[in-house]
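Rest of the complex left out; these chains stay put.
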Amino acid sequence: MGNCCEGLCNFFGRQKNTNVRISLPAVCFVWQIAMIILFGVFIRYDDESDARHWAEHKKSHNITSDIENDFYFRYPSFQDVHVMIFVGFGFLMTFLKRYSFSGVGFNFLIASFGLQWALLMQGWFHSLDHTTGKITIGVESLINADFCCAGSLIAYGALLGKVSPVQLLVVTLFGVTLFAVEEFIILSLLHCRDAGGSMVIHAFGGYYGLAISWVLYRPNLHQSKRLNGSVYHSDVFAMIGTLFLWMFWPSFNSAITDHGDGQHRAAINTYIALASSVLTTVAISSMSQKRGKVDMVHIQNATLAGGVAMGTAAEFMITPYGALIVGFLCGIISTFGYLFVTPFLEKALKLQDTCGIHNLHAVPGMLGGFTGAIVAAAATESVYSREGLISTFDFEGDFANRSVGTQGGFQAAGTCVAVAFGLVGGAIVGFILKFPIWGDPADDNCFDDEVYWEVPEDEETIPPVLEYNNHMIHKHQDISESNFSVEQS
Amino acid sequence: MGNCCEGLCNFFGRQKNTNVRISLPAVCFVWQIAMIILFGVFIRYDDESDARHWAEHKKSHNITSDIENDFYFRYPSFQDVHVMIFVGFGFLMTFLKRYSFSGVGFNFLIASFGLQWALLMQGWFHSLDHTTGKITIGVESLINADFCCAGSLIAYGALLGKVSPVQLLVVTLFGVTLFAVEEFIILSLLHCRDAGGSMVIHAFGGYYGLAISWVLYRPNLHQSKRLNGSVYHSDVFAMIGTLFLWMFWPSFNSAITDHGDGQHRAAINTYIALASSVLTTVAISSMSQKRGKVDMVHIQNATLAGGVAMGTAAEFMITPYGALIVGFLCGIISTFGYLFVTPFLEKALKLQDTCGIHNLHAVPGMLGGFTGAIVAAAATESVYSREGLISTFDFEGDFANRSVGTQGGFQAAGTCVAVAFGLVGGAIVGFILKFPIWGDPADDNCFDDEVYWEVPEDEETIPPVLEYNNHMIHKHQDISESNFSVEQS
């Protein structure tokens, strides 16, 4: 028994080997081939993207113009969401001085895998045709696949700098799977509405990442402290990510809402909430520092909290000032999180959260879920009209008789389900990632692109040194000669 | 009297205190809370974004498809405009070597405040329902709010590096207010057309910023000369801003034009004019430098002049070659401005214009206004058709009998109104900003992020120095020893 335990300890504690030359290509190839096979078996074009079916669909639905194809309702939003996933999340994670390649590059890798797996997982749960056994996809499926990846990308934020690309692919495989299940429970079984995913994306993704990071706690991470920070230009790069996330968040929250007023209202609410977050973030950031200096970490992150928190309620009639209040409060809460909660979590709970996703996604996502519950419960026929209520909350079929109060309760329950899935799922995935086969870096080797990337030598270091040397040598000779003569004389 | 004057001088000239720890949070909080209250009192969703009203609107207007919601006509352009405001203007101002945080960060802050205030101000002037006392907003309001901010962001270009964030918020508060008033005069009273805002945005914003900067003249600004310039990578960052402005300018000029041919034509004209500006900018830039070297300052700015100058005429039938000519001339004029006018203004008029907004916004905006006047006056029924004239120039209601010649005259008058508002408003705001309570930096402290931001220590500075030193010491010893022996022998 003792021996066994010791053996285990050795197994888990042995010298880190970051060579991923076999594991990374193997995982990429095998999983990509699996995708091809599964796509071949399951995935087909939907009615609006299929040459035969669109013609039939137009006839049967009495559609006269191609502009009614869902493509034209959703494609601009889809492209904005796509930018958020790859440039937004990717560049937000370039802020570390020597981890920009991994920030943007591994984000690129795992999102590219994740969206394929998401098309399958979400398809099986939501759009599997039981007659044909096929999943049909269209532009809305692409948006949902991007959304589904977002959960795992958020989790990457907590793990940034501390894991290998192979581990990230594992995080994404399980993350997308868990996402599809919790989404099915929340949206289909509990019949919640969650257009911009405060619950299913942000609360889930945030707690998923935190739980993984908690399990993977590194007591000696301070050995990499020199690299766990930004430099001037890396902070500017990160602002590219922040701004594209911030600007396109209205598209994120409106991308899959109802055609017409639904998309229109979701965009307005999100736009307003985000503006409000910026002012309160700056206010708290400035208050917290001596001489009122603003901190880039807050600007890069907490300004986005309003968008996260409007994810559920954006399509509801929350009113413009309601949206402002949500943004106002979440900007404050998120900035306070960066100032006090993240340091506390690290000390008290042994939870290392590189990007502070607790403050940007987990908490605002959860608050967004509850905000949605309250706004849903407060909905009235006089505000929405009868048809408006039905279409906004999908009170149809089995749910035709649900009251708004009940809906509010289910929305709150949905938030709890998302958090629970994140915490439990993350803990399990964290333990899987502890196996010493994934090529993660040693404690003194974190936050360093050198481990997984061919990094170019820096222009500053090599040629100038030679120049300086020559320069110095001449200088030296002059001086030493003059010195010499002085001494001699 | 003498004492009083001296007292005043001391008051205005006393030691600068850049601590904004109280003023910045106070302004952010108070103004944001004011926004919430005013939004609560005034702002509601419009017919196309309200659950109840859109259903009613569809019925009453006999609309069969949700695709006719204004959202689908304008949302893609809105998002492009949004990118221009936050990434375009923001990154254009990252070109200074040590002021990139402030360039992109304070742009973010003031635009976020400005758009809220703009929704109110423009609402009161343009869409206040006098029965209900409410302003209703939709996607077109969001675009207009972004436009309204642009005026103040342009002004920031002249002030870049010399003002505090609190001052910028004041500039924005007054800038948006003045904008809404001049816009009301120009568009509603004079009934001008100004789709892309050559007059109301660029001429106004440009002269507004110049007047402020003129009042805030700093005779000893040369003390910060070491920081008033770019480095290699900051110039590349600025190109992100330039390109997003350049690429999306067709959306800017077409965002609020008439549905159908109006939006279509405005986009084409702007696209063409901008292409032409690039070639003449490169030509003049290369001619002006020894060995024909091109200057990044010109490429970053003057290439955009064609878009500014097409702001009014873009929706008119200016013809594609007309657009080319406008771009051709404005590229030349703008580049000449950077070469000769900006240095002249600084010497002769004591006018410090960090980004050269005189050449990019003020002059091309004014020229664009007059171009619009000429093109309007030259409009004929044979080119536009009768209905085309009416819809393009809105010859309806009180203005049903206006001739195109009269319209041209009013367009020219509108341009003068915009310039006058900018100059007078800017002068007044400049004097307000001279009060020594706003935390602006001292003359030897301008263009420096350190004043308002927590700036990370740079990786380059610390470790290499030590390395060089050690290296040098060894080198030195070898050489001095060998020298010594030579001398000795």
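Think of it as A and B in the order they're written, each chain with its own count starting at 1.
In this section, contacts are C-beta pairs under 8 Å (C-beta built on N, C-alpha and C of every residue); 3 or more make two chains touch, one makes a residue touch a chain.
Keep in mind the model is a prediction, meaning the values are calculated, not measured.
Visitor: Start from the 2 shown copies and tell me what the total comes to for the whole assembly.
Guide: 3
What we mean here is this: only the chains that are shown with their structure count from here on.
Visitor: Could you work out how far the Cα centre of chain A sits from that of chain B, in whole Å?
Guide: Each chain's C-alpha centroid was found; their separation is 32 Å.
Visitor: Inside the complex, what are the residues of chain B that reach chain A?
Guide: 18-25, 28-29, 31-33, 35-37, 39-40, 43-45, 48-56, 58, 65-67, 69-72, 75-76, 79, 82-83, 86-87, 90-91, 94, 98, 100-101, 104-105, 108-109, 112-113, 115-116, 119, 137-139, 142, 165, 233, 237, 240, 439, 451-456, 458-460, 464, 468, 471-472, 475-476, 479-480, 483-484, 487
Visitor: Where on chain A is chain B touching in the complex?
Guide: 67-68, 72-73, 76-77, 80, 97-98, 229-233, 235-236, 239-240, 243-244, 246-248, 250-251, 259-265, 267-268, 271-272, 274-276, 278-280, 282-284, 286-287, 289-296, 299, 303, 317, 319-321, 324-325, 328, 383-385, 387-389, 391-392, 460-461, 465, 468-469, 472-473, 476-477, 480-481, 484, 488
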